[in-house]
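Missing here: one protein chain of the complex. Every other protein chain is in place.
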Amino acid sequence: MMITVRKLVKRFGLKPVLRGMDFSVEPGEFVALLGPNGAGKTTFLRILSSLSRPTLGSVSIAGYSLPGQAAAVRRRLGVVSHLPLLYGDLTAEENLRFYALMYNVAHAEKRISAVLDMVGLSSRRRDLVRTFSRGMQQRLAIGRAVLHDPEVMLFDEPHTGLDQDACQMLDTVLREVAARGRTVVMTSHDLTRVADLASRFDVLSRGVITASVQRSQMDPNNLLAFYRQAIVEA
Amino acid sequence: MESKPRMLAILDIVTILLFITAVAMVFLYAPLEAVMGQVQRVFYFHVANAWVGMLGFLVAAIAGVAFLRKGDRKWDVVGMAAVEISFVFFFIAIVSGSIWARGSWGTWWTWDPRLTTAAIVELVYAAYLMLRQGIEDPDRRARFGAVYAILSFISVPLTFISIRIFRTIHPVIIGSGAAGAEGSFDMTPKMLQTFMFSLFTFSFIFADLLWHRIRLGQLADKTENLRLKVLQ
Partner (left out) sequence: MQPIPQTENQVRLKEPSLGVAQFIRSLSAIIWKDLAAELRSRELLSAMLVFALLVILIFNFSLELDAQARSTVTAGVLWVTFAFAGTLGLNRSMAMEKDRGCLDGLLLAPVDRSAIYFGKAIGNLIFMLIVEVIVLPVYSVLYSVNLFKPGLLLVILLGSIGYVAVGTLLSSMAVQTRTRDVLLPILLFPLVIPVLIAAVKGSTGFLQGAQAVDIRPWINLLIVYDVIFVAVAFMVFDYIVEE
């Protein structure tokens, strides 16, 4: 198991957001985590990415538990949220260079060039990030996330704010990222986006997983119906 | 609805009795001071309040450390209660000190070490309360409150030391003082007794109010909990 979550509870003060979630992901799976706004998707992803601590329950990633072995987990994790996590006053390559230092990536310059190639931003490497469009920033953000070659990738609604073209470019990059055998968890409230990408669909509603189905077991056209039903059942 | 625990009810009564006795002692038992007259009686309450105000600081800092280590919300309630109460006590101390200053030296305020430190402590309490007000997430509110309480607890003694290296005109009745301190007076045994009793009484008042305030905080938490349950 690459990711194992048992009986995860998260409360903010006295308000429960996650209520005893169980969630497991095999290596190489691409899980789309669906759910309405406020279901707790972002909270869950923040816990998985070690930015937030569980109130109760256990979380382990690549064999290391959170929050105790957080550093080991962080090394193996690449995270893309809807904020770009990039420094506007630095160039694309300077941003990557910074993160290469933070993650202690070997052969940094070679790696940076390769990553810029992969996300299609080589021609803009010397440009300041604040001149980038949102789509370009998002692609660079993915570059930042894969820089240290993590085993697990977490995406929090990465398509937010992108137009059609940008979305398609993003999808190409996502497929590239996933094709290398990485384990991916992506949250989304937009079904059309993930329908083609994911190998498994889970629904998070009212703080627990209410449904989970493999792509092979389901006709993608029924995705919407499947989703609606999982919400109602909560 | 929980009713007041018996201990607290007893404490309430004891505290009220102590307070009445203390007031009586201050006005009837303690002798009239030669130089200052009636104004000097402020002294008994002033110092007691200041002492108790500093106590709140200590409690808040300890509660802060306890909260950060254990994560138990109970400590956060204690810290908040301590600061709130001390804020009021210290304010009383400053005002009574001001009255004293008017009686002794003819001015409402002096920039001597103790009064100045008191003003700073009051501002620190205010800052603590403002910090908490600006945070929505209860966990973060508790964590930041704890950190600030600890930081200020370390900083204030340093502040006092730095100001102390100036010369003072604040009466140094207890402890050594710089040469040239004016306005001090010798305490007769009766005065000393009144003073100690005041101190004792105000410690009780502090404990009593603290307990009440902690209960209030816990009940607020409970109410919030119930409200959330109902909303589901």
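First chain written, first letter: the chains are A and B, and each begins at residue 1.
Here is the rule we use: a contact is a pair of C-beta atoms (placed from the backbone, for glycine too) under 8 Å apart; a residue touches a chain by one contact, two chains touch by 3 or more.
Predicted model, so just to flag it, every value in this text is computed and none were measured.
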item	value
Touched by the hidden chain, restricted to displayed chains	A, B
Candidates A:L128, A:L191 or A:M218 - the one touching the absent chain	A:L128
Residue among B:S98, B:T159 or B:S203 that touches the chain left out of view	B:T159
Selected residue (touches chain absent from view) among A:D22, A:D163 or A:E176	A:E176
Chain not shown: contacting residue from A:Q69, A:T160 or A:S212	A:Q69
Touching residues (missing chain, whole complex) on subunit A	46, 49-53, 64, 67, 69, 71-72, 74-77, 79, 81, 83-90, 94, 98-99, 101-107, 110-111, 114-115, 117-120, 128, 144, 146, 148-149, 172-173, 176, 180
Subunit B residues touching the omitted chain (full complex)	68, 120, 123-124, 126-127, 130-131, 133-136, 139-140, 143-144, 146-148, 150-152, 154-155, 158-159, 161-163, 165
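Everything that follows uses one rule, which is that only the chains that are shown with their structure count from here on.
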item	value
Between subunit B and subunit A, distance of the C-alpha-averaged centres to the nearest whole Å	50
List of subunit A residues in touch with subunit B within their complex	12-16
Complex contact set, residues of subunit B against subunit A	137-139, 221, 224-225, 228
